[in-house]
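The complex is shown incomplete by one protein chain, all other protein chains being positioned as in the whole.
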Amino acid sequence: MDGLATLWASTGIANFHWQQLIMIAVGFGLLYLAISKKFEPLLLLPIGFGAILTNIPVAGFSAEGGLLYYVYHVGIDTGIFPLLIFMGVGAMTDFGALIANPKMLLLGAAAQTGIFATLFGAILLNFVPGFDFTLADASAIAIIGGADGPTAIFLASRLAPDLLGAIAVAAYSYMALVPIIQPPIMKALTSEADRKIVMEQLRPVSAKEKMIFPLMVLGITILFLPEATPLVGMFCLGNLMRECGAVDRLSKTAQNELINIVTIFLGLAVGSKLSADKFLTVETLGILALGAVAFGIGTACGVLMAKLMSKMTGGKINPLIGAAGVSAVPMAARVVNKVGLESNPHNFLLMHAMGPNVAGVLGSAVAAGILLALVGG
Amino acid sequence: MDGLATLWASTGIANFHWQQLIMIAVGFGLLYLAISKKFEPLLLLPIGFGAILTNIPVAGFSAEGGLLYYVYHVGIDTGIFPLLIFMGVGAMTDFGALIANPKMLLLGAAAQTGIFATLFGAILLNFVPGFDFTLADASAIAIIGGADGPTAIFLASRLAPDLLGAIAVAAYSYMALVPIIQPPIMKALTSEADRKIVMEQLRPVSAKEKMIFPLMVLGITILFLPEATPLVGMFCLGNLMRECGAVDRLSKTAQNELINIVTIFLGLAVGSKLSADKFLTVETLGILALGAVAFGIGTACGVLMAKLMSKMTGGKINPLIGAAGVSAVPMAARVVNKVGLESNPHNFLLMHAMGPNVAGVLGSAVAAGILLALVGG
Amino acid sequence: MDGLATLWASTGIANFHWQQLIMIAVGFGLLYLAISKKFEPLLLLPIGFGAILTNIPVAGFSAEGGLLYYVYHVGIDTGIFPLLIFMGVGAMTDFGALIANPKMLLLGAAAQTGIFATLFGAILLNFVPGFDFTLADASAIAIIGGADGPTAIFLASRLAPDLLGAIAVAAYSYMALVPIIQPPIMKALTSEADRKIVMEQLRPVSAKEKMIFPLMVLGITILFLPEATPLVGMFCLGNLMRECGAVDRLSKTAQNELINIVTIFLGLAVGSKLSADKFLTVETLGILALGAVAFGIGTACGVLMAKLMSKMTGGKINPLIGAAGVSAVPMAARVVNKVGLESNPHNFLLMHAMGPNVAGVLGSAVAAGILLALVGG
Amino acid sequence: MENNIGAVLLEAANLLVVGMGVVFVFLGILIFLMKLMSKIVGGDAPVPAAPVNTNRGGRKVSSASQDHKVKAAISAAIHQYRQDNK
Amino acid sequence: MENNIGAVLLEAANLLVVGMGVVFVFLGILIFLMKLMSKIVGGDAPVPAAPVNTNRGGRKVSSASQDHKVKAAISAAIHQYRQDNK
Partner (left out) sequence: MENNIGAVLLEAANLLVVGMGVVFVFLGILIFLMKLMSKIVGGDAPVPAAPVNTNRGGRKVSSASQDHKVKAAISAAIHQYRQDNK
């Protein structure tokens, strides 16, 4: 019966390192957050599952020839998966609210302060023993403040692949935590009177404007920031397919089956980066802390900018909508709406917050392009 | 007009080997079985078509640079296609009937005797001149008794790629033949009184139980049989997506578009292994014979185990449901139901047979893991 | 602030070559044709977008490691994308009208004269200084006359990859221009009396005939022209899935999600071949001119053949339907219907024109096979 | 070089003749086989739907559902067409 | 060579015994764990559907009502937006 001995030698029990057990527990923790807490379940469920699979001893999911090895190298190493997700998100995004009120872009810009301030903070953290972030690491970590999952994954795969797992987990977790992180900051920086401001109805937007918008965004990105064109370009392609009215079957597929398929694989591949040696480090704690800081600063700067604009327009803008500038579509806009309703139960800010919300997506893609141009390659 | 001569020299007529003609006939035969006889058409149609394409002279479908060459190497050599199919099947499987009656797992275990007995039989066949199966070959052949297509393809791609075509064809053919193979065995091993036994209604199963189940299966597979985690893990991922209620759009895509796309390619790639030199051998006859034996033994052992359990529970279990333990979901369960109705027209065994049926899927994945651990690598 | 200098050095403005600007303008022009003029938008929109992306300086979409680099090499270099499109088109094609009236195949044959005459013309063009088409180039260009996008892309990727961009753009543009190119030719070659001919109702076609048809086409292609089996085989696979009634879920996926996904990527990859050095040449002008000639000759020969058949059958065939033999399904058939209605407002030729129309698809796939056999490899 | 073009021209002419010939022969064979098939499987009968249905008797219902599917396909196509032509 | 087959046969017999043993042990453990789970999450209770439903019911209703409010707000906003953009 030496078969039994061989079999015993190949069990998980006989091969576990305690770090793998902890990482599998982390994976189950992510599944719990995804399923029970509804934390961005579409991504965190496959990420958590991938984290479990990659830490199974003997099975070799992420070893050469393993399933996750292939998925990671085909989809993330090449940058293809996040770009396809971005195309799908573009096909799902309605820029109407932003086109009706272009100034909202300033809120999407202000909220990016979270990114660049966190970059500075990450380097500061190097004074703490145990941390040694390069500028590339710091940039990849800082993009968590962009509150945009695919952008974070894309940039991390380019600048700091070793930190990708922690960065992606932090990005999606904080995006899910927006309803908890943002309201206190929003309330601290605004007065009750501010929050009661009713904004005037948005003007209607024509189909033609919606169709030209992605081309315009693409055009100026080409001119001024070509490093951002992979992200912005695929996003604009999706949005153009959505708005042009001529390729509805492609648009429908891009925002349904294609994005679903890619999401499953992207999640598994990100999870495969949650190995013990990469994740169970003090740097992960730093990343989680910096991510929270980034979200906070982004939210605060968005609100402050909105407050400034409110002053300058004589109180036509409710400062709360500045918080939506971090992106985290559509969660942040919903949080704005909810906080606004608490102060004035007849004041529906959702559509007004959608403008800065989608502006935040563009803003963080632009920030990613700047970081790629200055820090990358 | 030397163009005509060149063209003639490139016709199929001028280049055929008779073996290719026979294999193309085999391909058309598989199409006939798939379309007219409804033998597992979703797989046998693309397999048959792939068999035709790969045997066309001059066209080079399976030569380097050919379509089937790429599809095989990307999808089967890597093991990705069968694993994705397994994920989709997991997303389609309802374990409710098994969770309500966990003892049914014993039937799913008993039916795996077909696999291990056939392995022994395959080695015995080496006494016949012309056969020379290694232990790896024998294991890959024996898994046909698991009555599970993707498991058979996955194991064969790992242990005996040269036999993959014949093994896959045998597995799917016998799965389609379940309604013909099983009833005589079932009737021979049970009495009319046995077959009339009415089973008590299954208890309701909560959504929470269904959600925890795949995680539990994954957990003990990690602990005791990590070699089985590629198959079991992807199956559990699909099932978790189905049952958790948080990622319905992923679950829907996994069990529809994604599995459909992969099925087309998997079938073509399997068909590409039906080349004359691999298929027109005496070993193929051996594989077909052993496959039938495996099915028969699996069915018999399932029924006998059910009979034993019926005795021990004082006749609360209808022995017929043991036959469903081979898997071949849901065909085997339907056959049980039909044979049961012949003896007692008011006795609906379908839901009771679904328990052993899905248990059989787990059982053969576990058996595959054991074979990989002991014979593979 | 040397960051600003670095950033400026990486802007598009600082890196543009004027040729790239022109090619980006060409890309926007294709988007305009696709969206505003509805020129085959499903393909021309992604082609145009791909043309823009590939010509962005710094971004490196088509450089090694860029998105379009991967898409092109995975999908077009291998020939996989056009073949999958062909499978999807097969799954969308109803051969009923052709099966009811097999003689229509002669019209599909006659219209291929456009291909072979253009091949001759392309070589003739070598007398003009600046042109230097090889026989392979000429063949790839000539296939534009087949009025079938995926066939043109497949053949060009095999025989003249450098010309692929221009050939694909020409093929889809002229297919979209069928309503403008064909009517004058049709009217010039037919009399008012010809155009008034009412054709007798088509006989009903059984499901069995429809199911056997793709197998028969595959069979004789295997026997006589195996070089055409990649195209014809995948087309027949799609059509068999459609007509056999046993694999509806595969057929549905092939003609919807799968073809949509592949269309997006195919378009982008074709667009990536629209680089300045390949497209801004006098050869592109030659290709555009030859393509128009090919369409014209194909249309004319189809109509003339139909006229001959009309004479021989004593006026039972309306010569207009010959024009549909070029393929461009279903546009050409619709044009026939429209021109027919102008002469006789009660004469609906649509179903009669569908016969030659789908025959034209087979005809150009056959022609492509001949060119591959005689000119290729 | 013009001499060279001449040689290629000859080849192209050769291709023109051989190519069109083969296209016609190939599709001609197909015509012949299609007619043969129609005779064999009964598609040419005066009331052609009837024998087929009888032949397939048990599957009559399924062929009806097949029709249904064809109709669904047609209406899907029309739907798409309308959307394209908006 | 027959001697060789003999050795492989022995190995196959070994596999047969070990394999079936492990399959039964593995699925046996699973049976045990499933029963345990059913007891813990309450699936085995005499009227099993009830406690489970109550258990989840509380959460469901509260989250549903919360959801409902959000949905009302959203649909009001969307309605307004649509009218504006007509």
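We just call them A, B, C, D and E in the order they show up, numbering each chain from 1.
Just so it is clear, contacts are C-beta pairs under 8 Å (C-beta built on N, C-alpha and C of every residue); 3 or more make two chains touch, one makes a residue touch a chain.
Not measured: the values here are computed from a predicted model.
Engineer: Just name the one of A:L67, A:A97 or A:V366 that touches the chain not displayed here.
Structural biologist: A:V366
Engineer: From the list C:L7, C:L53 or C:V262, which touches the chain that is not on show?
Structural biologist: C:L7
Engineer: Just to verify: which one of C:T263, C:N337 or C:S364 makes contact with the chain not shown?
Structural biologist: Spelled out, the listed residue whose C-beta touches the missing chain is C:N337.
Engineer: Tell me which residue among A:P82, A:G108 or A:G296 touches the hidden chain in the full complex.
Structural biologist: A:G108
Engineer: For chain C, which positions touch the chain that isn't shown here?
Structural biologist: Counting over the whole complex, chain C touches the hidden chain at residues 1-4, 7, 96, 201-205, 334, 337-338, 341, 348, 350-351.
Engineer: Considering the whole complex, not just the chains shown, which residues of chain A touch the missing one?
Structural biologist: Considering the whole complex, chain A reaches the absent chain at 99, 102-103, 105-106, 108-109, 112-113, 115-117, 119-120, 122-124, 126-127, 134-135, 138-139, 203-209, 212-213, 216-217, 220, 224-225, 359, 362-363, 366-367, 370-371, 374-375.
Rule of thumb we're sticking to: only the chains that are shown with their structure count from here on.
Engineer: Enter the minimum step count from chain A to chain B; a value of 1 means the two chains touch.
Structural biologist: 1
Engineer: Quick one: which of B-E, A-E or B-D reuses the C-D interface, over half of the residue-numbered contact pairs in common?
Structural biologist: The chain pair with the recurring interface is B-E.
Engineer: Applying the document's contact definition, name the chain pair with more C-beta pairs in contact, B-E or A-E.
Structural biologist: B-E
Engineer: Taking shared residue numbers divided by all residue numbers at the interface, is the value for chain B and chain C over half (same) or under half (different)?
Structural biologist: different
Engineer: Between chain A and chain C, what is the gap in Å from one C-alpha centre to the other?
Structural biologist: The mean C-alpha positions of chain A and chain C differ by 41 Å.
Engineer: Could you state the distance in Å from the CA-based centre of chain C to that of chain E?
Structural biologist: Inter-chain centre distance comes to 49 Å.
Engineer: Among the residues of chain B, which are close enough to touch at least two other chains?
Structural biologist: 3, 7, 224-225, 257, 370, 374 - these are the residues of chain B that touch more than one other chain.
Engineer: Two or more other chains touching the same residue: where does that happen in chain E?
Structural biologist: 15, 18-19, 22
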